[in-house]
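Removed: one protein chain of the complex. Kept in place: all other protein chains.
Labels A, B and C are assigned to the chains in the order they are written; within every chain, residues are numbered from 1.
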Amino acid sequence: MLPLVPIVLASLLAGTVATFLAGRWARWVALATSAVFLAEVGGMFLSYSGWPGYNAQSVPGFAESVSYPWIRLPWMQVNFTVGVDGISLVLILLTAILQIATVVYSWKETKNPAAYFGLVSLTCLGSFGVFVALDVLLFFLFWEAVLVPMFFLIGVWRGPRRRYAALKFFVYTHVASIVMLVGLLATVFYSGATSLDFSAVAAAAPGLSPVVQTFLFLALFFGFAVKFPIVPFHTWLPDAHVEAPTGGSVLLAGLLLKLGGYGLIRWAVEVLPAGFLHDRPIVFAAAFVSIAWGSVVSLAQRDLKRMVAFSSINHMGIVLLAIGLDSSLGLLAAVLLMFAHGIVSALLFMSAGTVHHTFGTRDIPAIGGITPATPALATMIMAGALASLGLPALIGFPAEFTALLATWNGLGYLVLLPLGILVVTAAFYIWMMQRMLFGPPRGVPLGIHDVPWWEGVGMGLLVAVTVLFGILPGLLVNVITSSPVKGFPGT
Amino acid sequence: MSFAGTVGPLVPEVIVLAAALLVFLLDVAGARRRELVGAISIAALAGALLVVLADLGFLPLAALRGLPPSVLNAVPAAGSAPLYTFGSLGLVFQGLFLLAALLVATASLSRASDERGAPIYYGLLLLATLGMLLVALASDLIFLLLAIEVTSLATYVLVGYTRRDARALEAAMKFYIVGALSSTLSFFGASLLFGAYGTTNLYALRAVAGSVGYPVLALLGYGILLAGLAFKTTLVPFHAWAVDVYDGAPHEVSAFLAGGTKKIGVFALFLVFLGPVLYVKAGGGSPFSGAPFDLGPTVQLTLAVLAVVTMTVGNVLALLQAEMKRMLAYSSISQAGYMLIGIAIGTSPALAGATLQVAAHVLMKSGAFLVVAAAAAIGVGPKIVDWQGLGTRRPWLAVAFALMLLSLAGVPLTVGFVSKFVLFSAAVQARGFFVWLAVAGLLNSALSVFYYARVLKVIFFEPAPGPLPARAGDVVGAAGPTPLGAGGIGYGRAVAIGVAAVLIVAIGLYPQPILGPIQSAAAHFVAGGA
Amino acid sequence: MTALPLGGFLALSSALLGVGLFGILTRRNFVLLLIAIEIAMNAAILNFVYFAAFAPVPALGLTGQEIAVVLIGFAATEVAVGLAIVLALHRLRGSINVAQATDLNG
Partner (left out) sequence: MAVGVLIALGESLSPGTYTDVRFTWLHLPAPPPGHPGAFPNGFSLVMGTLVDPLSALMLVVVTVVGFLVMLYSIEYMRKERGLPRYYAELSLFLAAMNGLVLADNLLEFFLFWELVGLCSYFLIGFHYERPAAASAAKEAFLVTRVGDVMFLLGIFLYFAVYGAKGPGLGWAASGFLFVQGNHAFLAGVPAGNPTLLTVAGIMILGGAAGKSAQFPLDVWLPDAMEGPTTVSALIHAATMVAAGVYLLAVTSVFLGFTAFDSLLIVALGGITTFFAATMAVVQPDIKRVIAYSTISQLGYMVLAVGAGFTMVGLYHLFTHAFFKALLFLAAGAVIHAVGTQDLFRMGGLRKRMPLTAAAFAIGGLALAGIPPFAGFWSKDDLLAGVYSTLGSHPAYWPFFLLAFATVFLTGYYIFRAWFLAFSGEPRDPSLHAGHEGPWEMTVPLVILSALAVVAGLFVYLPGFQALLLHGGGVAGIPPVYGTTQLLLSAVGVSLAGGGILVAWALWGSGRIVPTPSAAPAAGMRRVLLARYGIKSAYDWLGATGVYTVARAADFFDRFVIDGAVHGFERAFGDLSERMRRIQTGLVSDYASYVVGGLLVVAALLLVVAPYLVGRFGGG
């Protein structure tokens, strides 16, 4: 059998390097890279989901798993082990979709396009790596590898305080990564796993005493919580989003936040079950605080991007909640929600980017009634906002519905908090739409153009994905539930 | 033992010594062109490096092998007390020293070719390297300290060799005074050990470390010796000289000091302290009771405290540094703390990790200082803010520097990450309070990210304030605007920086080829002679 | 052989070291610093000599006397290098007061 994952990795790597070196052809190279990537991932996804009847194949363990020796140490073996399961496959699909959408959206990027497209590809490469890595070191390597291109993406291109934001992002998330690494290594060594392979660690670590697991889980949780981000470790996020170029924001919200969720599912919950159970009160508290905080603070934001950033905190809080439920339905909901949020927040950030360069500002009160002048843009904003607030027939709905159902099932009436917050979430989006899209035109310069075609195609792709999986969430669900994770048939 | 038998194993040392003498002779003879003496030095260092690699057993180089395999890692017979032996860990360090010297020598080719004192410079560089090579072979405490002094004396002069630069001379003065004080302390400590054990042979010391006859005397000796060696290794609080010296010295010399000579202190600590560290005699007790007591843990704890203090102080001091070289100097100090962790733990994985950290540091820190030299050559000032816009003006140089900084910060895909990973995983694997050592180290590396990222921010995100001057040199005696090759930084520097950057990434991606030999060397080192 | 002479010699060498260190810490004149360093160095050399004489265990490898001789030579070399630096410093700055050479700090 062909080592599919390494091949994808190699193609992505070759494409990334070529993009960096391609000069003014960079965007074409990036487009080709992302198209190939999407085709490869799409093929994997379809074969896995059993389209068109979509009867999920239940593959025990990880599919496409390959392992090569990498670093041999007397006390442990580090392998280059990669593989996918349903959960990672869905997130890989998200990566591929976002990459091509970002590349197309940024088609006319003029400031150092080679570096820009190269960094975009590199970020996606790193995310892909995180999702396929089945080895502690490999996982951490890709995890950190995402950081560097994102640091440059934030720092070089747009906002006035971008340097500060990039620095904050880098330092903050790196500190968290290091704590996470300590936790992972301690897990490996205390459990006596002889290899850093996921299978070895996941087999050995549950044998640790619950007390040890509790502390280890906390370390891992902190590492992932910053990426999530969970209140109060979130303050890097709004700054990073506000200052990043659109492509950076898209990847930041669409991919980077998902790394935290994926990491938590794969490397913490599965590996340290007893610690997880002990620390669940903390997880829930963090989730509830994030859900409420993200939504309420969004309401007070004037900057469109900042608002969407805080809404991300709210959504990722729900993801954390769903993960914390420790049920198969919760897990399903968490992954669905991550996919949904990845697509929808990307769409919203793209809209915000277009608003910014069309009107020269993202200040919500400063512009109003833009719909007659830019109907397509207004439509995109509306689609994003409605999907984000969980409207049926769009991807957000099945995700949030399952998440809330799982919450009810796991926590009973505590579901009232996320449910009640849904109203606040609706409120800030609807209010934003009232102020920006409707009413008499305000701050709309004459002679502006509607969404240019490349941005339209980028956003349109995401809208299409939103609708497709909103109507047929089963496509994703069948893939997710075939994973070898607790309660799913793949176990 | 025949003459050939004596010299055969010492081929690298002989090559370096001969080259040094040749360079001095050429100086006397009036042939002072930098290109000439530089080429000789580089050839000698490269040759020595090849021989060392061959001795280490890299197969394609077997023909160059000067060291009989029987000698390698041979433990001296009981009752014999050789001054030097050939351990593979020593050879690894020799390789690293030669690599550092080679990088510096290559980069130094880009200094003004008619600069006064080029032969002196290269001659001293070779002499210092010779001392370093001898350190790596030492099996006797006095031999070790004298070898260190060979390097020290050469570098004191090297720092101030231009004799025209007040800052460099001030640096040399400080270097000398603190260095002489430290060497005095080292010898005094050695004398106490000699008094306690009746020998200065390191193998013998390791063997008798267990039967501490006079624990107070021995511990005092080890303590004073530690203070003396800590000077070279730049452990806090023995570090203060290093910042000023790295700052004031010519950039290439800074690269050599930080990337090269500092590591002899590390290896000396390995040699001296492995014995006490490995001595485990449970039962507690006090050093004043006269009875055997927990020497091992005591020494380990002391070293660990020093390591943590060194890492932390170095990082905290680097945080707000406004000058690039001083920032690098403080970061170099904090890195020394990581290396100390290896000997504090004393297991072969930990020593391997520390050795890898040394290797990484050779590449990162020499490389970083050479980038400073290159930047100075194109008119970039000494302050960090002067580096604004380098990312757009000299993207390749900036990317190389970014790689080095990221490696120093321990970001994956670089050698700096691999070394920290191996080191800290060894610490965690050793359990006990070493886990906290690893935690402290990792937290420190998190702290360090702040100032590395700040530099990256300045280089890549902030626009250049204005056009660079056509050629402004840090180079004393630079005459006329003859632009250097490779975009103004000089081919020598370009090659050295390029090699360092490529190695940083290559080892970061696939460390096995270098990690394997280091591991087996460390295992031999721990197992040998005890 | 009693322990008393050893204690006395140790006290002597410690005193020498103390004098040397005191000098190093308090003097600002480079030449005086060199002298102080030499005094401290002599403490170490002295130690080797009488440890060789009063060694509680038989020596293995280098003897104390050998070491002492080598160290005397080394001390001379060290001072020579130091004086070279003194000369250069004096020529460039016109002063050998180390307190005036504090440009590098922070």
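Keep this in mind: contacts are C-beta pairs under 8 Å (C-beta built on N, C-alpha and C of every residue); 3 or more make two chains touch, one makes a residue touch a chain.
Given the structure is predicted, the values throughout are model-derived calculations rather than measurements.
Engineer: Taking the whole complex into account, name the chains on display that the unshown chain touches.
Structural biologist: A, B, C
Engineer: Pick out which of A:Trp70, A:Tyr172, A:Phe339 or A:Phe359 touches the chain that's been left out of the picture.
Structural biologist: Residue touching the chain left out of view: A:Tyr172.
Engineer: May I ask which residue of B:Leu67, B:Ala168, B:Ala190 or B:Val243 touches the chain that does not appear here?
Structural biologist: Of the listed residues, the one touching the omitted chain is B:Val243.
Engineer: So which of B:Ala166, B:Val216, B:Val399 or B:Leu509 would be touching the chain we can't see?
Structural biologist: The single option touching the absent chain is B:Val216.
Engineer: Just to verify: which one of B:Leu67, B:Val159, B:Leu181 or B:Ala500 makes contact with the chain not shown?
Structural biologist: B:Leu181
Engineer: At which residues does subunit B meet the chain that is not included here?
Structural biologist: Considering the whole complex, subunit B reaches the absent chain at 173-174, 177-178, 181-182, 185, 216, 219-220, 222-224, 226-227, 230-231, 236-238, 240-241, 243-244, 280, 282, 284-288, 293-294, 296-302, 305-306, 313, 316-320, 431-433, 447, 450.
Engineer: In the full complex, which bits of subunit A touch the chain not displayed? Write them out.
Structural biologist: Per the touch rule, subunit A residues meeting the hidden chain are 56, 168, 172, 231-232, 234-235, 293, 296-301, 327-329, 332, 369, 371-372, 386, 391-393, 397-398, 401-402, 404-405, 408-410, 415-416, 419-420, 422-424, 426-427, 430-431, 433-434, 437-441, 473-474, 477-478, 481, 486-489, 491.
Engineer: Determine and list the subunit C residues touching the chain excluded from the picture.
Structural biologist: Those residues of subunit C that touch the unshown chain are 21, 24-28, 98-99, 101-106.
FYI, only the chains that are shown with their structure count from here on.
Engineer: Measuring centre to centre with CA averages, how many angstrom lie between subunit A and subunit B?
Structural biologist: 43
Engineer: Hey, how far is the Cα centre of subunit A from the one of subunit C, in Å?
Structural biologist: Each chain reduced to its C-alpha mean, subunit A and subunit C end up 65 Å apart.
Engineer: Two or more other chains touching the same residue: where does that happen in subunit C?
Structural biologist: There are none in subunit C.
Engineer: At least two partner chains per residue is the criterion; list those residues in subunit B.
Structural biologist: Not one residue in subunit B touches at least two other chains.
Engineer: Which subunit B residues qualify as touching subunit A in the complex?
Structural biologist: That would be residues 348-349, 352, 406, 409-413, 417-418, 421-422, 424-426, 428-429, 431, 435, 438-439, 442-443, 445-446, 449-450, 453-454, 456-457, 460-462, 510-512, 515-516, 519, 523 of subunit B.
Engineer: Can you check the complex and tell me which residues of subunit B touch subunit C?
Structural biologist: Those in contact with subunit C are residues 79, 81, 83, 140, 142, 146, 149, 153, 156-157, 160, 163-164, 166-167, 169-174, 176-177, 180-181, 183-185, 187-188, 190-192, 194-195, 197-201, 204, 213-214, 243-244, 247-248, 321, 323, 326.
Engineer: Looking at the complex, which residues from subunit C come into contact with subunit B?
Structural biologist: Touching subunit B: residues 6, 13, 17, 20-21, 24, 30, 33-34, 37, 40-41, 43-45, 47-48, 51, 55-62, 64, 67, 70-71, 74, 77-78, 81-82, 84-85, 88-89, 91-93, 98, 101-106 of subunit C.
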